[in-house]
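Could you have a look at this structure, given as structure tokens, before my questions?
Here the complex is missing one protein chain, while the rest keep their positions.
When the chains are written out, they are named A, B and C in that same order, and each has its own residue count from 1.
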Amino acid sequence: MAVIGFIGLGNMGGPMAINLVNAGHSVKVFDLSSEAIKHVVTKGGLAASSAVEAAQESDVVISMLPSGKHVEGLYVSSSQPLFDVVKKDALIIDSSTIDAATAKRVCEIAEQRGLSFVDAPVSGGVAGAVAGTLAIMVGATDAQFAEAKPILLNMGQNIFHAGASGAGQIAKCCNNMLLSVLMAGTAEALNMGVKNGLDPAVLSQIMLQSSGNNWALQKYNPYPNVMEGVPSSNGYQGGFQVDLMYKDLGLAMDISHQSGSPAPMGSQAKSLYSMHKSKGNGALDFSSIMQLYQD
Amino acid sequence: MAVIGFIGLGNMGGPMAINLVNAGHSVKVFDLSSEAIKHVVTKGGLAASSAVEAAQESDVVISMLPSGKHVEGLYVSSSQPLFDVVKKDALIIDSSTIDAATAKRVCEIAEQRGLSFVDAPVSGGVAGAVAGTLAIMVGATDAQFAEAKPILLNMGQNIFHAGASGAGQIAKCCNNMLLSVLMAGTAEALNMGVKNGLDPAVLSQIMLQSSGNNWALQKYNPYPNVMEGVPSSNGYQGGFQVDLMYKDLGLAMDISHQSGSPAPMGSQAKSLYSMHKSKGNGALDFSSIMQLYQD
Amino acid sequence: MAVIGFIGLGNMGGPMAINLVNAGHSVKVFDLSSEAIKHVVTKGGLAASSAVEAAQESDVVISMLPSGKHVEGLYVSSSQPLFDVVKKDALIIDSSTIDAATAKRVCEIAEQRGLSFVDAPVSGGVAGAVAGTLAIMVGATDAQFAEAKPILLNMGQNIFHAGASGAGQIAKCCNNMLLSVLMAGTAEALNMGVKNGLDPAVLSQIMLQSSGNNWALQKYNPYPNVMEGVPSSNGYQGGFQVDLMYKDLGLAMDISHQSGSPAPMGSQAKSLYSMHKSKGNGALDFSSIMQLYQD
Partner (left out) sequence: MAVIGFIGLGNMGGPMAINLVNAGHSVKVFDLSSEAIKHVVTKGGLAASSAVEAAQESDVVISMLPSGKHVEGLYVSSSQPLFDVVKKDALIIDSSTIDAATAKRVCEIAEQRGLSFVDAPVSGGVAGAVAGTLAIMVGATDAQFAEAKPILLNMGQNIFHAGASGAGQIAKCCNNMLLSVLMAGTAEALNMGVKNGLDPAVLSQIMLQSSGNNWALQKYNPYPNVMEGVPSSNGYQGGFQVDLMYKDLGLAMDISHQSGSPAPMGSQAKSLYSMHKSKGNGALDFSSIMQLYQD
């Protein structure tokens, strides 16, 4: 079992850290919110008084932060950057969803200093974080991936080696851009069917078994009360917020722009989420895009 | 076993008629192309000299025509409309993909004349028609659906009762609009990943097992040589032509317009297919939308 | 001065007929609403008891109807089609905004019967109809255009010879599709500027004098209270309704589809108007698309 420093205990990071505790690791946790630290400590985590304390002398350092700026600050440019204090042979795993350019830059700095840094953003929402069933997309060398995988399996189910440094972020971006397209497209098709007299559950079944089959129909039907236990049957509470999808689509648009990759479908989904958010729906689950279509 | 009149023996209708022959039915076939008739006759079909001859005294009449105008002409407004000659208790199944308004209108006229007409458009392409694995979406009463289902099972695998008259066309339109969105969205995500250094097969696997999972990744990957036996690995030959997707999207846009159902994602996919078609790619498989994205 | 039969006295047709009266013509008017007839009669028009009575023995017949179906019915396929009753040398002017295919078909039928029919849809809204300042786009031969122009100048200011039969409808469609793009694009730019702290009047002035200059900024600013006397400064009342722009965009999408002309920008504007309409704003002026953008 490893000594792990875990920094960032939000909606995702908290349950991820607890799953590491449950797997038997010694997990030193830090967050700006002392409440968040306390919660993990009640599950067996060890409180650290700073990110530095969490990271020092840990075999593995894991971070789960809101943006590239925070990640760069934590490791490189704050007054006490973690790259100055971690063990030389520590494995550093950043599971934040951030821009690939920052991920690559931080990785390069790590390499220059003889440190090992991988990007490993996750997918699967709060429910997946709690259940330990996240999908995790890793940008790393083969050796780094082999070392990281057993640790990541404590938090997720499908651990993918997407490619070299930054590839985890790219893969997640591509996947989430596609997800936004699937969700909006599915909501649109269901709304059109219903407005023309079809039963949403019947139409969902038909498309699920036809060429319209996709994750939204399988796991996350956006039409209220077609599927149990999903946000659409619970007033679009919980789940993956519109604000977070909006953030991820912003990252996708940056990648699209910088690499000159046309993204008309992703741009369209982003426009829809932007309109939906601007009407005050940022805190709803992202399947609430259904409401943008309804009369 | 039934006596069936089958009108329209194109790429789809031909194999569908042959599957009825193979199931043991007596199938009288007609098409404007004598070649098409001959081909089915070599498989055991019976040549009819006209649509009227095919339909007269048949227990079941099935049509597979290019557009609503043709269907309305065949049954109602030609010089010898089939509604004048079919047996009173015949079951009339139109498997053409046409506008729902025409489907409903023809059904109403049938009802007024004491005839039984259902819309039953199919999905699954030429391969599905040959293999007898089509998905078939039926707009019919419960009694009509019960009567039609055994016949349809000779041609398809998943037979759906979408709702009342016209609902089959609506369901197919919704499904195909969604399909166009899935295909374009998947091509776009794959292109962006590849332009940023990812391997298309790896990225496909990741998205397939994540929330980007959809029919295009499962069955019909648009990136060349990621999947065997699909059009993208065969120069985009065969399959479901861009021209046909363009036609189906035209029907979807009409339904969207007439019912006031917003369709920003479907419209976007249609714009992309329109641009792709205008550059001379109408005869390629619809997964060739991949090429619109590539440098 | 001519004897004119005028059929269709709605928001546009009424004032157009009155302008013909004011120009000194003898104008026989018909509408399904007797109120509408009475109103024109108080201005000097002559009541006709039917479309046939209005058209018979008139030198010029003008129609202003809601759709191609109505136009085809009026002239060709109703129980008393006007083509059966008009004078052989009458000039028939259809100013309805309808699909170009119907306009051409009706014109062909007219030609076959030795009659003269031109399409002459108008632009400029109710205000333009009242003021006699409409733009009128004419599909006609040179001779027909020469004959129609003096009559049309009684109702409009800019009379354009767009081309042969149907070209008037095509030109109007192209113009109105572009107009929807200008209006949505202008609203979007203004909203973004204002959300970033700019004064809408200042930004309007800057763009008006720069390369963003367009009709919406010149004549019809969508931002409330930037311009006097426009619908945006009057709660988006009056003007050109969202429902009518939606109808016109439906015609444009049909032309786009049938001719294989990609229309990504027009489709996008249509999607926005569709969403705006589905939220209950069909009766507002079309510049109210501003509200779709605002928080």
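By our rule, a residue touches a chain if its C-beta (ideal position, glycine included) is under 8 Å from a C-beta of that chain, and two chains touch if they have at least 3 such contacts.
Note that the coordinates shown come from a computational prediction; the quantities given were computed from them, not determined experimentally.
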Touch criterion as defined above, residue of C:55, C:85, C:98 or C:137 at the omitted chain: C:137
Touch with the omitted chain, as defined above, among C:44, C:73, C:212 or C:238: C:212
Hidden partner chain, residues of subunit A it touches: 250, 253, 256-257, 260-264, 267-268, 270-272, 274-275, 277-278
Contacts of subunit B with the absent chain, listed as residue ranges: 264, 275, 278-280, 292-295
Touch list for subunit C against the chain that is not drawn: 100, 123-124, 135, 137, 158, 160-164, 166-167, 170-171, 173-179, 181-182, 184-186, 188-193, 195-199, 202-203, 205-207, 209-215, 218-220, 252, 255-256, 259-266, 268-269, 271-272, 292-293, 295
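Here, only the chains that are shown with their structure count from here on.
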Distance-maximising chain from subunit A - centres being C-alpha averages: C
Between subunit C and subunit A, distance of the C-alpha-averaged centres to the nearest whole Å: 51
Sequence positions of subunit C contacting 2 or more other chains: 264, 275, 278
